[in-house]
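Pasting a structure here, questions to come.
All protein chains of the complex are present and in place, except for one that has been dropped.
The block that comes next holds chain A.
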Amino acid sequence: MSLTPKDKDTVKAFWAKVSDRVDDIGADALNRMLMVYPQTKTYFAHWKDLSPGSAPVRKHGKTIMSGVSDAVSKIDDLTTGLLNLSELHAFTLRVDPANFKILAHNILVVLAIMFPIDFTPEIHVSMDKFLSALALALSEKYR
């Protein structure tokens, strides 16, 4: 299920459209993940405040989304482009890769909420494929 040229164009075009709301997307997606999948909170036990809209959650949502934006720019070779991030997740953060899927789902839900007309099924499938490919590149160094 690799990204076709059409997928890449679709993702780049859609991302350009949503790019000025990227921080809000990140914060909302992270909020939803922590609330809808409480087991994900186990990775953030070191934060004082996990409530929606809290400073650590907003900041981290921004960090994650700038990673996703970066991945869009490296869409032609995600494995190489995300090597450092993969090492970080594999050796330092050690996030179970199942969680990438969970966060991806919440990003898609937020996109549907914020862009109900633009987030068509055609764009949805390309974005879903892209986030899956991103997750795969991120898991590259795990074992």
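Observations, loosely collected:
One rule holds in what follows: contacts are C-beta pairs under 8 Å (C-beta built on N, C-alpha and C of every residue); 3 or more make two chains touch, one makes a residue touch a chain; residues count from 1.
The criterion applied here is as follows: contacts and distances are computed from a predicted model.
When the listed names "F-box/RNI-like superfamily protein isoform 1", "Glycosyltransferases", "Hemoglobin subunit beta" or "V-type proton ATPase subunit" are checked against UniProt, the chain not shown comes out as "Hemoglobin subunit beta". Check A:L50, A:V72, A:L88 or A:L108 against the missing chain and you find that the one touching it is A:L108. Annotation: of A:R32, A:R58 or A:H89, A:R32 touches the absent chain (contact as defined above).
Where chain A meets the chain that is not shown, the touching residues are 31-32, 35-36, 52, 105, 108-109, 112-113, 116, 119-122, 124-125, 128.
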